[in-house]
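This structure is in structure tokens; I'll ask about it shortly.
A single protein chain has been removed from this complex, and every other one stays in its place.
Right after this comes subunit A.
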Amino acid sequence: MYGRNWSFRITWFRILLIILVLGAAAACLYRFIFGLGAVTNLSDQWPWGLWIGFDLLCGIALAGGGFSTALVVHVLHRDKYLPIARAALLTSLLGYIISLVSLFLDIGRWFNFWRPFFYWGFHSVLFEVFWCISLYTTIQVLEFGDIFFEKVKFPALKKILGYMMTPLLILGIVLPSLHQSSLGSLYIVAIDKLYPLWWSMLIPFFFVWSAFFLGPAMVTVEGTLASRAYGRQPELPVFQSMTKLTMWMMIIYFIVKMIDLNYRGVFGMAFNGSYESNMFLIEMIVFVLLPIFMYAIPSIRTKLWGVVTASLLVVVGVVFNRMNVVFTGMAKSVGGSYFPSIWEFLITIGMWSALALAYLFIVENFSILPKEEHTHSTHTSYGPSFHA
């Protein structure tokens, strides 16, 4: 099995993805030569747009599956979740790479990108975000190394990695917890700019908490997609048993949000009929309350369509929330208008296509998904053990 050669099957869909990636790469080149103004619709009023708002903020939130699964599987040792552990790690790693790439694209003076490592603006939230993301991506690469060296035989390196695994795993949860929250803290400075339904001193908590409960939902959606693509059985029992955790976390999220709004005396703003208040109501009702109910009702929760729909709502809801913070909530106070240019879209689509291609290549060449025969017998242990 492991002696198998590298393989990558070419289909029409994959050719389309490759074309999109190449198109985006050309656009990126153009951007690096002629500057941001030449390709984006950004302005002095809207210094951050699609790449920061979607690719970075959402990319990283969506990668939340990595750290929540790591916590459940490798710290709490809840073994029934093992079948999804590696896939979660992989998507998380790819999500972070996207975020780093989009950050690199978005910074105007990109040849200076290494400066923050040396000039410590530690009073800046961005400093924490930058360090945590870079370190955590490195850690995920190392964690992935463990899988990589199963195929590419290099026993000495694998052994070294084995020794490092426990600290890496712990750091691999602490770092993302910190910066998922500090992505929220980035917006603390936007007091008097960000609409009060979203601005709060608790925004770091809301960001990290939602990234955490997004994890299982993301794993469900992505696991279902993968099983569709490869004609496998979706891991329904695993998906189902995760819903409880997600549901309770979302209930807590909702309660804290309500208390926070009341405490700051802005609860009424949710019903003042403004554009912001409507967007906020949609966010809360469709993307928080509805999935909570779907997870709570057994006849929905136990069906594949039920878990998947509810999980999809959670995933879209977190994206919706981040978009509200970056765009909806800022629109009124900063004035002007922003809509991404065709080039910005093209580059974003290209990056996500690259992610899909990388995912396909990796699951077809490395041991990421559980072997079919084990899929539904996850409570037993597998053969004699070689390492603990």
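Details
Rule of thumb we're sticking to: a contact is a pair of C-beta atoms (placed from the backbone, for glycine too) under 8 Å apart; a residue touches a chain by one contact, two chains touch by 3 or more; residues count from 1.
One rule holds for everything that comes next: contacts and distances are computed from a predicted model.
As stated in its UniProt record, the chain not included in the shown complex is "Formate dehydrogenase, nitrate-inducible, iron-sulfur subunit", which appears among "NADH/ubiquinone/plastoquinone", "Formate dehydrogenase, nitrate-inducible, iron-sulfur subunit", "Pyruvate ferredoxin oxidoreductase" or "Biotin-dependent carboxyltransferase". Of the listed positions A:25, A:157, A:171 or A:225, the one in contact with the omitted chain in the full complex is A:171.
The residue from A:155, A:231 or A:273 that touches the chain not shown here is A:231.
Although one chain is hidden here, its contacts on subunit A can still be listed: residues 1, 4, 7, 9, 11, 32-38, 42-45, 47-48, 71, 74-77, 79, 82-83, 86, 106-113, 115-116, 119-121, 123-128, 130, 150-151, 166, 169-171, 173-174, 177-178, 182, 185-186, 188-193, 195-196, 201, 204, 229-232, 266, 269, 333-334, 360, 363-371, 374, 381-388.
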